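Following: one structure in structure tokens, then a few remarks.
All protein chains of the complex are present and in place, except for one that has been dropped.
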Amino acid sequence: MIPKVTPKSKSISLYNRARMLVSCPDQPGIVAAVSRFLYEYGANIVQSDQYTMDPEGGLFFIRIEFDLEGLHERRDQLKADFAQVADKFQMQWSITRASRKKRLAIFVSKEDHALLELLWHWQSGDLDADIAMVISNHNDMRELVEPLGIPYYHIPVTSDTKAEAERQQMELVTGAQVDVVILARYMQIISPKFIEHYPNRIINIHHSFLPAFVGGKPYAQAYNRGVKIIGATAHYVTEELDGGPIIEQDVQRVSHRDNVEDLKRIGRHIERTVLARAVAWHVEDRVIVHQNKTVVFS
Amino acid sequence: MIPKVTPKSKSISLYNRARMLVSCPDQPGIVAAVSRFLYEYGANIVQSDQYTMDPEGGLFFIRIEFDLEGLHERRDQLKADFAQVADKFQMQWSITRASRKKRLAIFVSKEDHALLELLWHWQSGDLDADIAMVISNHNDMRELVEPLGIPYYHIPVTSDTKAEAERQQMELVTGAQVDVVILARYMQIISPKFIEHYPNRIINIHHSFLPAFVGGKPYAQAYNRGVKIIGATAHYVTEELDGGPIIEQDVQRVSHRDNVEDLKRIGRHIERTVLARAVAWHVEDRVIVHQNKTVVFS
Amino acid sequence: MIPKVTPKSKSISLYNRARMLVSCPDQPGIVAAVSRFLYEYGANIVQSDQYTMDPEGGLFFIRIEFDLEGLHERRDQLKADFAQVADKFQMQWSITRASRKKRLAIFVSKEDHALLELLWHWQSGDLDADIAMVISNHNDMRELVEPLGIPYYHIPVTSDTKAEAERQQMELVTGAQVDVVILARYMQIISPKFIEHYPNRIINIHHSFLPAFVGGKPYAQAYNRGVKIIGATAHYVTEELDGGPIIEQDVQRVSHRDNVEDLKRIGRHIERTVLARAVAWHVEDRVIVHQNKTVVFS
Partner (left out) sequence: MIPKVTPKSKSISLYNRARMLVSCPDQPGIVAAVSRFLYEYGANIVQSDQYTMDPEGGLFFIRIEFDLEGLHERRDQLKADFAQVADKFQMQWSITRASRKKRLAIFVSKEDHALLELLWHWQSGDLDADIAMVISNHNDMRELVEPLGIPYYHIPVTSDTKAEAERQQMELVTGAQVDVVILARYMQIISPKFIEHYPNRIINIHHSFLPAFVGGKPYAQAYNRGVKIIGATAHYVTEELDGGPIIEQDVQRVSHRDNVEDLKRIGRHIERTVLARAVAWHVEDRVIVHQNKTVVFS
């Protein structure tokens, strides 16, 4: 469909921009080898962040953004050549082009705030991704989405139709080469099968400050516990409900004056902000998952 | 013992200052009745905070600070007279003199930060209370405490001697008319018997953001979960471990760069600040407990 | 115009809800007199917040929300009767009906975030006001506003046409009985004449943490100073540029990594949140202005 809205585009300086993510067992010489490789290729490093988990023998993580003339023509060769360096250090690695935007599928139910926030970030150019589609078990959001030129699919879900509904969802999502699925206050549980298909590529926003208040009605739980601070958590979905690697969290103060409806109202702002932040980091390849936790080079 | 250190005293304007705390079923006329009572007594209200839980039939809470000439001579009569107003509205209430400082017993183990913070607040006059004693299962803190003229009791605790140790603690505490017991990173569990004796009058600082990471080694738990924010919680001790009414909480951001030792180091600052805040509110009669939660008129 | 969008309405429990704001010289008996007055009228106080500036002779402020059966029929009499109480205490006071929503005029230029936030709050029912119109010196926002059934007026402004443009603005605004004007990143300076007409009823969001970085290009100023925290400030407009009473402020951390564009991007989130908060407080009669400062009963 021809988009009626064209998000403000970022500077074309991202045309030759690439992002390298690496994890490997720590040992001397990694940075020397990688930076030498890039230098000899004629690449210019614009940002580099690294982290060594436990300096005396441990894991090493690095994220490098670099510019390379003729990136598009040379990238296959670049990867083939880097593979040799990578092997020496037993690296797990990826090199992606910044201009090759990630394709998002956003799942939503009845609450619109998280979706609206993502759409606004996308339109303003802050979220550098393609929104391939929005899928919902309700029809409410259609009029927010279609005018922007984004396909909207209403796939109702009942306990009887759950499996079939998910089959349709997966077909749409895989068929459109979606890279990452965003659950923007989507209220259905994702099946293990779907999760298997998108490991560390389904981002959910849970409306509590995990690991507190897992599961349903977390604001009511928070109200009953009488906490003085509430929060929201963006995480990758795993088979353990609300147990996957946390990408980002944020909080807000509350008091005895705030009943459950107030907590929800206050919480919405945290949810939408935290989800937008996490999604932006993911699409910019700033997140590495290790042992159910994340290293975020923000 | 003659104190070698005299905390800077607050203005003597607190001499005629009283604090009234009231809870009762909500109905029209409570504020009219209470404020009229005080007006006719010649009292001057300096601060008043109220809260109605659920306006259409619910609970009403109010805290009033007022000055009354001749408070000390008139207080018994004041209370007797107010009791009549209170009965009409089925109030639970208290009127305490601001100048009648609460007496604290601080329990500490090996970590000094929470204790030091309380001592500093006390010396500077910010914590308007008497520190009757410090009790510890170790001897390390003696030299921080005794030079300030505060009695220090070293009562070791092992699994065999636990009951006897607590018997000694209770004897010291009750014998000195202690109003509230502060567990300043005291690492022993308080027995139900002790809790019974001091309901909502034992304040503990738990080194996590409750209800996350209850129990032991919360920083290690937080590290394993990979949270991006850690916190500390001050609460009244009840029989349920780390389950009592929360008085105050605060948080701080952390990242993948912070290992368990870093989390402890960062956490200490939150713990000491949160505990000091909670203790100050308690001694100023700003906290009302209702159904395992607190209303805090801060 | 028939609105295509009806904001979700709040519970009709606000039908009999009134808000009383009072300031007067402090003396004993104010609360007794006011609460007695309301009690005898049969009103039920649902929330009350007060503040005495300087207990030993000073100013007293109180905000009371109460429910009164037959409020609409009785309000004129209520005000006439209360005037007698008010005179005794030399009160400045107001009693407004919660159901009588304030009418807003929102002025906007090219940045859409602050306006979008207000529209979203309004649609969700969080902002309990009527948006009478949106006025802009550009035409960009028309398509965001008119589909919601809100009148949009494009009034261009150049140095030559400034006075005439403002004349048109004032005509539209006064003609529609607008209560408060919101400058949602409106980039034109408001003339003294307009300010005179709407004292403490023009709310501006300034994109810095006042009083730092007054005037133009505050993010560039912040960048040059190398601050580690940026913020936004909502304030009533007075003749002194960015010098009026501050209603609300908030901040966000930044670092050397953030250039001016990043500061703007981060700042937008603070601006929209702070403005929405301040406007909500104003329309709920939670703000009292005193000596170029505000008392906010939030």
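The letters A, B and C name the chains in turn, as written, and every chain counts its residues from 1.
Just so we're on the same page, a contact is a pair of C-beta atoms (placed from the backbone, for glycine too) under 8 Å apart; a residue touches a chain by one contact, two chains touch by 3 or more.
Please read all numbers here as calculations on a predicted model, not as lab measurements.
**Student:** I'm checking contacts with the chain that's been left out. Which of A:T52, A:T96 or A:S191 qualifies?
**Tutor:** Answering carefully, the residue with contact to the hidden chain is A:T52.
**Student:** If the missing chain were put back, which residues of chain C would it touch?
**Tutor:** Chain C touches the missing chain through residues 51, 53-54, 209-213, 224-229, 231, 245-246, 248-251, 255-257, 259, 292-296.
**Student:** Which residue numbers on chain B touch the omitted chain?
**Tutor:** 113, 116, 120, 124, 126, 265, 269, 273
**Student:** Hey, which chain A residues sit against the chain that's not shown?
**Tutor:** 13, 28-29, 31-32, 35-36, 38-39, 42-50, 52, 55-56, 67
Here, only the chains that are shown with their structure count from here on.
**Student:** How many Å are there between the centre of chain A and the centre of chain B, using C-alpha atoms for each centre?
**Tutor:** Between these chains, centre-to-centre, one finds 43 Å.
**Student:** At least two other chains touched by the same residue of chain C: list those residues.
**Tutor:** none
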